[in-house]
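Yeah, one chain of the complex is gone here, protein chain that is, but the others are all in their spots.
Right, chain A next:
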Amino acid sequence: MLTLSPVARYLSLAPSVLIFAALAVLPVANLVFTSFFEVSWLEGRKQMAFVGLENYARIPGDPLFRAGIVNTTILVIVATTAQVVLGLVLALACARIGYKSRFYRALLILPILIPGIVIGAIWRLMYNAEFGIINLLLQAVGFPGHDWLGSTSTALAAVIVVDIWHWTPFSFLLLLAAVESLPRDVTEAAKVDGATEWQRFRYVTFPLLIPALMMTFLFRAVIAFKVFDEVFLLTSGGPGTATEVVSFTIYQRFFLQDQTGYGSALSVTVIAVVSLIIVIAMTAGSGKVKEQ
């Protein structure tokens, strides 16, 4: 057994502890602390007045926050589901082709290598009502053009499409690794027993993939919940509150309107709600996996 000096033991962990304590724990503690105050600026000096739970009491009635929660929930559920389904289909297709699919793999993961800001810029140009490529193509086949980002009915859907385009490669990568590490012998046993292709998928491959699917879904959902860059560039939450998402609400309250105390309360609430959802999802998920 390896024996190392206790100094090395502490030294190796010290930098991470320092960073976590100073730059992660402290700001979050600061956030919780600030959320009980009303912060204002007077001649460059910070003025803090204790207001108790008043900031939290304001949250349920905040129209921006309400719209943000609803839109974010829709976005997370629709986009994440689509990404997991598409990612699974592509992963299965790649696994079936085998080694020759490396050409597709290399090209398919391109979008996750591009920063969200750039993707927002590209799609904003493509969605443009007058000269965007999407409307030009639609008009070429005889449909009328549409202001995708500018009308309340399609703005959120347009943002979701971009998110799906951006992040499907991510779930594809995770699921491809899962599909490729599946044991071959069970599928082959099923084949010998005369199971059709669909039956093999439905009763062998799919159940084996459920843990990986759950993991991918959870992982993606967490990132989707924090969506900011794309919305910021595509619509800035508009028109009206049609694409207002939680991160953007926090940004607006915190930075644009300088409501530091209230913004902190919003952040703390969001963190608490998401942690709760994840704990519930993980307990439910692990229960389901055990049953099978």
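Observations on the structure shown:
Here is the rule we go by: contacts are C-beta pairs under 8 Å (C-beta built on N, C-alpha and C of every residue); 3 or more make two chains touch, one makes a residue touch a chain; residues count from 1.
Heads up, the rule we're going with is that contacts and distances are computed from a predicted model.
Remark: of the listed names "Aspartyl/glutamyl-tRNA(Asn/Gln) amidotransferase subunit B", "ABC transporter permease", "Nitrite/sulfite reductase" or "ABC transmembrane type-1 domain-containing protein", the one matching the undisplayed chain in UniProt is "ABC transmembrane type-1 domain-containing protein".
In the complete assembly, the contact with the undisplayed chain comes from A:Ala93, out of A:Ile59, A:Ala93 or A:Leu208. Within the whole complex, the absent chain has one touching residue among A:Leu53, A:Val118, A:Ala189 or A:Ile210, and that is A:Val118. The chain omitted from view is touched by exactly one of A:Val70, A:Leu138, A:Ala157 or A:Val274, namely A:Val274. One chain of the complex is left out; on chain A, the residues touching it are 1-2, 4, 8-9, 11-13, 15-16, 19-20, 23-24, 26-28, 30-31, 86, 89-90, 92-94, 96-97, 101, 104, 107-108, 110-119, 122-123, 125-126, 130-131, 133, 136, 165, 169, 197, 222-223, 225-226, 228-229, 232, 246-247, 250-251, 254-255, 260, 263-264, 266-267, 270-271, 274-275, 278.
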